[in-house]
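The complex appears here without one of its protein chains, the remainder shown in place.
Labels for the chains are A and B, by order of writing; each one numbers its residues from 1.
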Amino acid sequence: MTPAIRVEHLTRRFGAFTAVRDVSFHVEKGEIFGYLGANGAGKSTTIRMLCGLLAPSEGDAVVAGHRVSREPEAIKWRIGYMSQKFSLYRDLGARENLEFYGGAYGLGGRRLRRRIAEVVELTDLAEVRDVPTGELPGGIRQRVALANAILHEPEIVFLDEPTAGVDPVSRRAFWRLIRHMAEAGTTVFVTTHYMDEAEYCARIGLMVAGRLAALDTPAALKRRHAPGTTWHVEAPAILRHLAALRRLPGVVEATAFGRGAHVRVAEGAPTGEAELRAALAAAGVPPTLVEPVAPTLEDVFLAVASADEQAAGTAAAWEDPA
Amino acid sequence: MSAALVRLQRLLIRVGALAEKETWHLVRDPRALIMGLGVPVVLLLLFGFGVRFDIADIPLVVVDYEQSARSRDLVRAFSANGEFDLVGELADAEAVEPAFRRGRAAIGLVIPPDFSDRLARGEPSPVQLLVDGADATSARQAMGKAEVMAQAAALRFVGAGDLAQAPPVDPHSWIRFNPTSASALYLVPGLTGLILAMMGVMLTALAVAREWEWGSMEQLFATPVGRLEIVLGKLLPYLVLAVLQVLLVLAVGAWVFEVPVRGSLPLLALSSLLFMASMLGQGLLISVVARNQMLASQVATVSSMLPTMLLSGFLFPIENMPWPLRAAAAVVPGRYYITTLRGVLLRGNGFAELWDQQVPLLAFTLAMVLLSTARFKRRLA
Partner (left out) sequence: MNAPAAIEVRGLARAFGEVRAVDGVDFAIREGELYGLVGADGAGKTTTVRLLAGLLDPDGGEARVLGLDPRDPRVREQVGLMPQQYSLYGDLSVGENLHFFGRLFCIPRAEYRRRVDRLLAITRLGPFLDRRASALSGGMYKKLALAAALLHEPRVLLLDEPTNGVDPVSRRELWELLYEFVGEGMAVLVCTPYMDEAERCHRVGMMNAGRILDEGAPAELVARFPHETFTVEGGAGELDAAARARLHPVLEAAPEVVAASPAGPTLRVVVRRGAAGALAGRLAPLGARLAPTRPEFEDLYLARMAAGGAA
């Protein structure tokens, strides 16, 4: 099967700054592909190139059978794109926005009415379809934007941080939609800053400073980039005592996690539950809980990002905006 | 240091910070600078030249009942310097009106059969000027020019300098302060007032509205900065820009349109400063109320252009207006500024004649600053 997206040595420079550097990967048809990275790591720049909105400086990509370098216009008809910023008319309702954009894609008459009915049903917008989108809560507004992106039945949808600032209930509803779309055969290319969402992706690409630093399934990424044992530790004001934990032998990482902290200890290091408890007790905060946990993608993200930072030798390289 | 002094010192620091920040915005957004400095000059050139072209090449028809050397001299004097364009000679004065109707001519010169005889006898000679009055402004200007020209030509015929004798051509009026009939000279002071009014109001109308649109007003309101401080901090940098604007416009007036500066320069400077402050104040008030740039710029244009054009004495003399309009004109700052400009530029007046025009400008400025501050609500909704 030919992949839905094939990226070959894609590079984009802005002046002296390289936003995307020699990135290659492919995305299968019907796959949910997660594209992660810090602010300014090159995620949006990649998406804009794959959508035919920005020409690559070097390399190329084939999206839905068309080369972005040669046929960017042909691509636009076969993909849906939901940008980070809400870009629909705020004074129009969902239905009116859909009618307008449907017209822009050449849909009309009965076919447009049928598609609008379908996407309104799919995104559960029937009750609010005539409310001006500017008056809708963020979570619902994002569903309107999604409905708009899939109106013309694209083969691939690109979603750029679709759940930023959205509460857990709405986020779940949104991800349910994404799964439905993928099950129906649509390829989904999605970026997010929320690692719990990244778990729902079939495969994940992790961008650091313009380069693809890791690419695999969530499970494989955890095995590879968060080896050793991860401990969940809870103690009063634990965030002020992370330094004490970091000083223990073999501790690779100690970071805030939920109401406690995650401490990752290298394979075979002499630091276990007893040592962690003792260190915190010595710091005056005996822990209320120390237990081993499965590493999360957030642990992976932090491990990859910090390793790459050290490799690049630039402490703040990942902060450069695209 | 007393508490009052500390408060004053802090006010100055904050106004300074705001003014400096506003200057950064100005310097970094060339559009604002272009609007502030370029547009007024372009407008003055457009209006100034536009008016000039209107009164050149006026199509002229002649009805010469005498057909003498003198009468032909007069016709030549009219067509010689390009202001009138001789488009034809008619046999009968009755034919002039049809020529107007067909748009062939805008002015007709009728020379009586006894033109030379009367001149020779030293009697006023009733040369007749027929003017197409359809365009009142052009007609008045054309008539003025034609009269002056006929006068001048006739004077040459009878010997210049013999002013004791009655004018040779029946005069309607002498045009005062503008003997060469250069219309730019007439118009530049009024135009200057109008353009500066429009630009001044526009500059500040956008300044506060912009902060609402940017969302920065929320952060600004969360600091101890006071409303008066915001108003003053916005006003000061634009006042500097406005002064540059005045200098530029007056320089273009003097250089391109040869408008002299005959009167007091310090008065001109003071009056310009007061006028610009009043217009910037009006813009601020609009900005404070409108909260978005689109609405603010529309209100700014209408509220500055219409009163300054119609109620300042720029186009229509205020003395002839019915009393409600006269009352309205009393609160149009442009009126006092244009009066000052005409006085200083054309008549050579100074403080003695014009101080009373400055008082209303000062009053208007203070009223605008106070109103802006009062209407400025430190709330987001």
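Observations on the model:
Basically, contacts are C-beta pairs under 8 Å (C-beta built on N, C-alpha and C of every residue); 3 or more make two chains touch, one makes a residue touch a chain.
These figures come from a predicted structure and were not determined experimentally.
Of B:V225, B:L268 or B:L284, it is B:V225 that touches the chain left out of the display. Touch with the chain that is not drawn comes from one residue among A:R129, A:R172 or A:R277, which is A:R172.
By the touch rule set out above, chain A reaches the unshown chain at residues 37-41, 84, 137-139, 161, 164-170, 172, 175, 179, 183, 193-196, 199-200, 202, 218-219, 234, 237, 239-240, 255-259, 294, 296-298, 301-302, 305-306, 315-316, 318-322.
Touching residues on chain B toward the chain that is not drawn are 10, 13-14, 16-18, 20-21, 24-25, 28-29, 214-216, 218-226, 378-381.
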